[in-house]
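A single protein chain has been removed from this complex, and every other one stays in its place.
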Amino acid sequence: MSTATAERTRPAVFAPWDDPDATPLIEFRGVTKRFGDFTAIDDLTLDIYAKEFFALLGPSGCGKTTMMRMLAGFETPTEGSIHLSGQDIGRVPPNRRAVNMMFQNYALFPHLSVWENIAFGLKREGREKGEIDERVTEMLRLTRLEKFARRKPHQISGGQRQRVALARSLAKAPKLLLLDEPLGALDKKLREETQFELMDIQEKTGTTFVIVTHDQEEAMTVASRVAVMDEGRIVQVATPPVIYEQPASLYVADFIGDVTIIEGTARRAEGGYTVEWAEGQPPLRVRSGLDLAEGARCHVAIRPEKVEIHRNRVEDDNVLKGTVIDIGYLGNLSTYHVRLADGRVVKAQNFNTERDTRQPFTWEDEVWINWTAGCGVLLER
Amino acid sequence: MRRLAVIALPYLWLLALFLVPFVIVLKISLSDIAVAIPPYTPTLDLSEGWAGIRDFLSGLDFENFVFLTQDDLYWRAYLSSVWIAFVSTLITLAIGYPIAYGMARAAPEWRPTLLMLVILPFWTSFLIRVYAWIGILSSDGILNRVLMDLWIIDAPLQILNSTNAVYVGIVYTYLPFMVLPIYATLEKMDDALLEAAEDLGASRLGAFWLVTWPLSRGGVVAGCFLVFIPAIGEFVIPSLLGGSDTLMIGKVLWEEFFSNRDWPVASAVAIILLLILIVPIVLFQRNEQKQREREG
Partner (left out) sequence: MNRFSWFNATSLTLGFAFLYLPMVILVIYSFNASQLVTVWGGFSTRWYGELLRDEAFLDAAWVTVRVAVLSSTLATVLGTLAALTLVRMGRFRGRTLFSGMIYAPLVMPEVITGLSLLLLFIGIGLDRGIFTVVLAHTTFSMCYVSVVVSSRLATFDRALEEAALDLGCTPAQAFRLVTLPIIAPAVISGWLLAFTLSLDDLVIASFTTGPSATTLPIKIFSAVRLGVSPQINALSTILIGMVAIGVIAASLATKRRAVLAERDTRAAERAEG
């Protein structure tokens, strides 16, 4: 599946979070969850809308799994309430919720066949046999598993198991599907293919997906919105481009993608600030709408692909001189680690647009790096 | 050379002290009782060469096995052994499963201690563990006195020297054999499977019957065979706790040998007992094989 198809599944108009009249499907209202002295979730408020593909992103122990387990009903909030379609579900047991979950490592029943695994939830609803047959067949077709219906989980591949787990959790047509690290057990190539497949299935079924992951690339690829979490709090909720280009804090900037961070003192200037950061170096110019006090401590975050690297000095908002100390060659691009006069290292990326096995720069080369005032991000904390 | 020595030593030992004795039992079961030393005929006399072997072979017959079918004591003893072992196995399962289940659901830091508590009785003398019940079950024993003090019964129950006491003895001594394999399968089970069942709409009890129970079946089957197989040939428990009407084949064999000194019949009893045991042993092996395949 190509990126072009993926683009098609993301119509630009889908943004219910910007619509003040839209009613969210899920509402977290001041939710806190404690285990003994440990606070896993700290006074969290969040809305998720119908048909969203919502990602909870963060390192292990940040509380994202606890949030998901509260949605599934395996944990109850210590304080606050969780609403699903306007109904408080805080105390509803997992077997009475219109919510299903795709478990990490899938939790397929080893003693049941693929068919029986998918039919498990339908049988619990006491549906008629014909109806169950029809629905299971539909699910098998959706996940391209028709040929494996009679096999046991240990007789199929990892990728197929992943699809069985997805089919099983979708069979009951839940209002909300939770996916706990759904692609974590797959190798890189299969994982990338499956990401697009997941998006496609989400589109076809119109189900709201909430995915938990620690893999930022995965979250950015599949999600309509990403919530970045840290120590039981949500640090930022936004669409992937906003998360990447306008991180709300140092933590988000650092967690998502590659970044160089320079600390300094802010001075007001036209359209933003200048940041003094080292003796004998020109101050950095940053465009920003942030309201900082004169002389406040602040940080400038610069993505490596926004930094150009040249052999000679060029005119730009920010121009610095340095020495190449490390080169990471990735095929399509190269990352240069450039050491400045004060010892600080700034990363710069160059696309390898020409088919040339020799690199334009090599170790110990004297180079100039530059970026425009709009490319750096000014951060308070 | 070294390879040969490693193999040969245990191999020869087992040939001499396991296989040869077994062949002797088979041979004596086909012989006749005699007032002599050893108390059976024929005996193999190799000094007479081929004629000796021919005489020897012609002296063997299935007379003892025919005798076993004629005297109803024997087949009743076999049946009763199998029945007692079967009932005891079911009771042991009913008591052992909840224990194994409780252990598997206890906090992980408690599990080694609980496991040790289950294994500990296994290290203490089997004989003493059976003996402990004599003082409890006898007519003036502790159980009867407690029940009478509580006004539950007026007259002491006659439990000791009855088949019920044998059930108690077998369940008590073999309980760890039931608990351990079941615990092993339950402990390995992924909790996420139960959560998945609940997530898909099963109640707690439903999740138990649809997921936990079928997945622990391997352990249950193993535990049942580990109790059933040795219980059939049990001697100590029926002779200490059982009554005169408790028929078990291990006891019959013992008496045939030590009291009646009828070695050929005792050997025939042993051979039939082994034939009876082959069925559950083969089934047990197949279950183990299946377990291993499922895991590997």
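Order as written gives the chain letters A and B; numbering starts at 1 within each chain.
As a convention for this text, a residue touches a chain if its C-beta (ideal position, glycine included) is under 8 Å from a C-beta of that chain, and two chains touch if they have at least 3 such contacts.
Please read these numbers as outputs of a predicted model, since none were measured by experiment.
Only one residue from A:Trp17, A:Phe54, A:Phe74 or A:Phe120 touches the chain missing from this view: A:Phe74. Per the touch definition above, the residue from B:Leu30, B:Val118, B:Ile170 or B:Leu247 contacting the chain not shown is B:Val118.
Chain B residues in contact with the hidden partner, per the touch definition given at the top, are 2-3, 6-7, 9-11, 13-15, 17-22, 24-25, 28, 38, 95-96, 98-99, 101-103, 105-107, 112, 114, 116-121, 123-129, 131-136, 138, 140-142, 145, 172, 175, 179, 191, 195, 229-230, 232-236, 239-240, 250, 253-254, 257, 263, 266-267, 270, 273-274, 277, 281, 284.
Assume only the chains that are shown with their structure count from here on.
Note: centroid distance chain A to chain B, computed from Cα atoms, is 59 Å.
Across the interface of their complex, chain A is touched by residues 190, 192-193, 195-203, 206, 210-211, 214-215, 294 of chain B.
Residues of chain A touching chain B in their complex: 72-74, 93-96, 99-101, 103-105, 107-111, 120-121, 124-125, 154, 168-169, 172.
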